[in-house]
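All protein chains of the complex are present and in place, except for one that has been dropped.
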Amino acid sequence: MATELQLVGAGLAAIGTGAAAIGVGIIFGNFVNGALRNPSAAASQFTNAIIGAALAEGLGIFAFLIAILLYLK
Amino acid sequence: MATELQLVGAGLAAIGTGAAAIGVGIIFGNFVNGALRNPSAAASQFTNAIIGAALAEGLGIFAFLIAILLYLK
Amino acid sequence: MATELQLVGAGLAAIGTGAAAIGVGIIFGNFVNGALRNPSAAASQFTNAIIGAALAEGLGIFAFLIAILLYLK
Amino acid sequence: MATELQLVGAGLAAIGTGAAAIGVGIIFGNFVNGALRNPSAAASQFTNAIIGAALAEGLGIFAFLIAILLYLK
Partner (left out) sequence: MATELQLVGAGLAAIGTGAAAIGVGIIFGNFVNGALRNPSAAASQFTNAIIGAALAEGLGIFAFLIAILLYLK
């Protein structure tokens, strides 16, 4: 039993990885929606969208890191 | 019992895979909505939608990877 | 007990399959909404909606695959 | 059994990390959407978006901290 419960934890952490994808999706969904309303400004705001996506993606990578740590332990 | 709890973990990780699909859905939902409002700009923003979808899809693939690792372990 | 916990995992994976349906629903909900606002452009954007739905559906199929693998193991 | 349940806790905490990414995504999604509607004011509001994102990201880091503490205990 000793080495099995950690794998349940790894699976739980993977849920967090997927949840972060929702955050990334909200950023890019709004970016694409706005860019289609005002295409001329899209290039200037793409950097901001990437900054936000990096912050959200980073939290997802943290959750993935926990999953990998639990899997390998 | 030793080899069974990891399968619970694999099932949990599959929830994360599905959650990432919500993120992908938000991106393409907003893209299609905006593209129908302004079809002439759709081609220029499709690349940005794909970039965002790749980031979200990637987090979903990470969760799927955890599920497969837990299944095969 | 050995063959029962995997069935819990299969049930959990099915939650992921259902979550992916939310993503697909967001895409086609927005498509239909936009297409009713601008029916003449609907045909040109249907392909993009299908591309997005395929990405979201794929993540759902991955979750379904995990569920089937856990069921058959 | 003594050292394994904490790893389940670490996995649960990682879900919180991912959930915080949804909050970050909502802030930047709205920022990018609004910035594309009014690009000239984007620079003045970017600071406010970063302040909000820092508050949300901070909560995600707290959840990550719990996950790491439980993993290392």
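Going in written order, the chains are labelled A, B, C and D, and every chain counts its residues from 1.
One rule holds in what follows: a residue touches a chain if its C-beta (ideal position, glycine included) is under 8 Å from a C-beta of that chain, and two chains touch if they have at least 3 such contacts.
Quick caveat, the model's predicted, so the values are computed rather than measured.
In the full complex, chain D makes contact with the omitted chain through residues 1-6, 8-13, 15-20, 22-31, 33-35, 37-38, 41-42, 44-45, 48-49, 51-53, 55-60, 62-63, 66-67, 69-70, 73.
Methods note: only the chains that are shown with their structure count from here on.
If you average the Cα atoms of chain B and of chain C, the two centres end up 10 Å apart. Counting partner chains per residue, chain C has residues 16 touching two or more of them.
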